[in-house]
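Heads up, one of the protein chains got dropped from this complex, but the rest are sitting where they should.
What follows is chain A.
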Amino acid sequence: MTVLDVQDIAKSFTLHLRGGLTLPVVAGVSFEVAAGECVALGGPSGAGKSSILKMIYGNYRTDAGRILIDDGAAVIDVASASPREILALRATTLGYVSQFLRVIPRVAALDIVAEPLRARGIDTTEANARASAMLKRLNLPERLWHLPPATFSGGEQQRVNIARGFIADTRLLLLDEPTASLDGANRDAVIGLIRDKRAAGTALVGIFHDDEVRDAVADRTLDVRAFAAA
């Protein structure tokens, strides 16, 4: 079953502060991702991998084409959806794990991780229990759970971010270099999380810098250079 159907999308940036300079990023991007499938976006830095992920998440606007996501009840085109529709999609269907944690002052790591569950109406006790299990799996020391992550190391912040990104069940999960600043043991923990998602039927699209991680989780790799904009 197709969860994500990307049809002929294109993206360029117009830099008004540089005299209206246009930077083409990608064009003619088309691919499908099925439930339980993990597709890796490959290609060199600057080829547009992150831009494609951000368009799918609705974080970047799409100049042309359609991005169809099946939320289980309806098919929504992110490229033309209203802000409300995109927010609803993110709340139920569409997850994104970025490279960096956006730290919110005063909010403890455990609450940051549990928040997507509470937003889905799961009570605090269960949400916290699942958040604790997730942080344990990612080897975050328990003494850090009740502290805001502002003072954590890069790798610790990244694990909080991954825990938050993986905790809820979404039909489609986007991964932007989820293992970038992790050591071997934690990289293996993330590989395990991705495999679990795949086995549970989540469709995944990811950028993996690390070939070993990519080979361990991806069903196929899409070379983004094929979509180079003219």
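Here is the rule we go by: a residue touches a chain if its C-beta (ideal position, glycine included) is under 8 Å from a C-beta of that chain, and two chains touch if they have at least 3 such contacts; residues count from 1.
Note that in this section contacts and distances are computed from a predicted model.
Novice: Determine which name in "Diaminopimelate decarboxylase", "Phosphonate C-P lyase system protein PhnK", "Response regulator" or "Sugar ABC transporter permease" the UniProt entry assigns to the undisplayed chain of the complex.
Specialist: "Phosphonate C-P lyase system protein PhnK"
Novice: Based on the whole complex, identify which of A:1, A:23, A:75 or A:104 touches the chain you can't see.
Specialist: Hidden-chain contact among the options goes to A:104.
Novice: Of A:1, A:15, A:75 or A:200, which one is in contact with the hidden chain?
Specialist: A:15
Novice: Looking at A:64, A:86, A:122 or A:229, which makes contact with the chain not pictured?
Specialist: A:86
Novice: In the complete complex, which positions of chain A touch the hidden chain?
Specialist: Residues of chain A in touch with the missing chain: 13-17, 54, 58-61, 83-88, 104-107.
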